[in-house]
Every structure is written in structure tokens, then in C-alpha cells.
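Some chains omitted; the rest stay in position.
Each chain gets a letter, A and B, in the order it is written, and its residues are counted from 1.
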Amino acid sequence: MKLDALIVAAHPDDAEISVGGILLTLRDAGRAFGIVDLTRGEMGTRGTADDRAREVAAANAILRPTVRLNLGLPDGRVAVTIEAREKLAALIRRHQPEIVIAHHWDDLHPDHAACGLLAREAWYLSGLQRLAGPGETARRPKRLYHFLGHVPTEPTFVVDIGRVFEEKQQLVLCYASQLKPDGQTDTGAHLLFGADILQRMETRARFFGERIGARYGEPLVHKGPLPCMDPILG
Amino acid sequence: MKLDALIVAAHPDDAEISVGGILLTLRDAGRAFGIVDLTRGEMGTRGTADDRAREVAAANAILRPTVRLNLGLPDGRVAVTIEAREKLAALIRRHQPEIVIAHHWDDLHPDHAACGLLAREAWYLSGLQRLAGPGETARRPKRLYHFLGHVPTEPTFVVDIGRVFEEKQQLVLCYASQLKPDGQTDTGAHLLFGADILQRMETRARFFGERIGARYGEPLVHKGPLPCMDPILG
């Protein structure tokens, strides 16, 4: 089934935390979108793979993506391999999204950076016919966006998520295992600068929202010039 | 009268050469736009101020701008003064454009760079009520774009001008005085790298057009993030 957008994220909650507002907006607009999680998050400090699978199901119940897939790559060990990028390119060819949205390739978390690079390479390769399987048609999505993360890059766009921000908070609350310490060995050391996820999410939404005069926003980066989308100039 | 867009350019032909395709597109879409030329081009190597005034009139007959004004600043000597930027800010307040489009502040031609900086400062100041005259209301345009020129900056947007490119060529041909040597003392030394204007315009239109998969394009730069304008994400 043809998608409007495909999100490629490293761990089961990354898509929701980074672009949950965009996803809810797509849902409300009746757009078809899919999510590919590269790993099951089994090496995360908090929660088991089972916990996380249940959490994904709960998030899906809210988001209602057309497809949600998991590539089953090893958590904490995502590598930019030929095999992984071709699997991803095949998914792109199969679902024919207009837009791909993924991590930024310079994120400090190695899995996130690898995901960003895999998505960038797969995006390009999806246009090569001879890499496609029999009966598949090569087709490169029109645009590739990256969400920020632990990357100070200036965004190209900020998406106003003011109307869905409260629901985004509900959405992220589905990932309950990630939001509080998991027993005594959990020192919070996995959190960059000890940042509480919900708090950090709200701060960033407000900070980027203010950059465009909105109450809450989610930033996106595009590499290279875009076709003009200004409604006056368009 | 309220405008959709206001173009601020240093010399009478700069708007047409840089964003003539955008202007024709605005005209075809029934948008109201204005042009402010900072100088009369009286120090240009080619043509007299009278020649250039006639050429502007011919171009206006094609473009049909809502207003076309001339600030009468000295050609070759445009300076970033408090007085000039306040005149420009007053014009912005009076015509209330949604968008301002001007030269880039780092252009190699000193008049162009000064124009870019004047526009940037006037754009900001147009929102200050106490700089406004009696009865005027402060109002800062929503967006400020810069066109390239002799600046290698990567554009944010490229506007597809394929449908109007031939008419853009006609438009620039109105400035006949600029397109051929003006007697024996005209060595073409004013042209950066000796570039023929029509040829250079076409090369750039094709080069930037190809960046977005279009036949011809005009590049625009925006400083800082934009509200998301992607039709799928919007």
C-alpha cells in the first residue's frame, strides 16, 4: 500500500518522542503513514523487549499507522551494513512513501546516527531498478527529512504541533517503562545529561515552537534546497 | 494597499534578473506585489537614468506590479544609514506585505550587500510602533527571503519558473541598455567574470532548477527555520 510518509527510527519509542506530533497530524489529516523501528529496544536500560512490544501496540492504537514494522536489528549495535540498507530500501520501494523521515546522521547515540545514515543511503538506493526484486519498481521518495536529537543543527522547518501536543504527551506515556527508573541498577546514566524524557520533550517543543511563533513545534532538517513551498510564492 | 510581496532591489533591473520568474508567477496567480528600487542606476556603465526609467516602464507593462517605487539613493553609493532603513521600514508598514524579498547581505557588489542589510534591518524595525508615523500601525512581514547573486550560499528554496521562463527572458530584454556595450569605453569590466547577463541568467535558472528536478528555477535563502510548508506534513 502506498504511503504518504515513512518514519525510520532506531528504537520503538524514538518515532513518537521525536515526531509524535507530526504523526498525530498526519493521522488527523487522513494521511497514510508507516513506521519502521530498526530494533526492539532489547538493550535499553529500562523495560524488556516484551514490555516494549506491548508499549508499541498501545502507541499504535493511538497513532493507527498503516504499517508498523520492525527490522529486528540488534539494539545498541545497529551497523550501517549493505544488508540492512537494502532491507530498508526494499521497504521503501514496497510502500512508496512520498516522504521519508529519520534520525540525523550526526546524532550522538550510535544507533541513531547509524539509522540516519541507513535511511539516507536506502532513500537513494530505492531509486535503482536492479537492486529491486522481481516485480518491484524502483522509486525514490520525493523528500528525505531528518529529525534532530542530540544534534545542535539548525532545522529547516518547524512543524506546528500545538493542536496535538497534549495527545503527543499521552502517546509518549504509552512508553511507561522508559519514564521511570527500572530498579536499583538504573542510575539514569543512559540519559544524556540526565534529562527526563517528558520534561525534555516539552522543553524542546516549546523552544522550537517559539522559533516560528507557535506554542509547540517539532524540528526537521532537509539537506539541500527544497522546491519552494511558500503558499504565496507557490 | 496591502501587498502579498514586496521586492527590494538595488538597481532598476535587479528585481527582474534575480526574481523575474517569481514576479511573473505572482502576477499570474493574481497576487499583489510591489517593487522598491533603491537607486535609479544612474552610475551604471550602460544607459542613462532616462534610458533606465523607460526600461522600468516597459518592464512594468509586463509585470503589472501594484506599486513600483524608487528611493532615489545614490547609485554605486548605497549606504546602510538610519535614514535609508527607516524610509524602507515606513514603506513596509504602509504596504504591509506578507513577504519581503531582497538581495543577500554578503553579495560582492557593495550596493547589493547594502540593500540586503537595509532590507533585513527595515524588516525588523517595521514591527516597532514608535518608529511608525502618526496613524501608521507597526507590522512586521511574516517572512524575509534573500535572492542570491554573487554569493555561493546554498538556497533554502528553489522556485520552479519553468512555465514563465520564456516570458522572463522577454522581461529582461526590456533592459536593452544593459545587454550590450555602450560605446568604446565600455569594456565590460563591470560584469563580474565578464558574464553576459542573459546567458548567465539562463545558466543559473537551469542549474538551480535541476537542484529540484525542474527545468528552470530561482533560488531563495531564508535565515533560520521556517514554519513547515510541506503539503503532506502541513
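Observations on the structure shown:
As a working rule, a contact is a pair of C-beta atoms (placed from the backbone, for glycine too) under 8 Å apart; a residue touches a chain by one contact, two chains touch by 3 or more.
Keep in mind it's a predicted model, so treat the numbers as computed, not measured.
What's in place is 2 chains of the same protein, and the file's complete complex has 6 copies in all.
Criterion: only the chains that are shown with their structure count from here on.
For this pair, subunit A with subunit B, the centres built from the Cα atoms lie 39 Å apart. Contact residues on subunit B toward subunit A in their complex (touch as defined above): 4-5, 22, 25-26, 31, 98-99, 143, 154-160, 208, 211-214, 219-220, 224-233.
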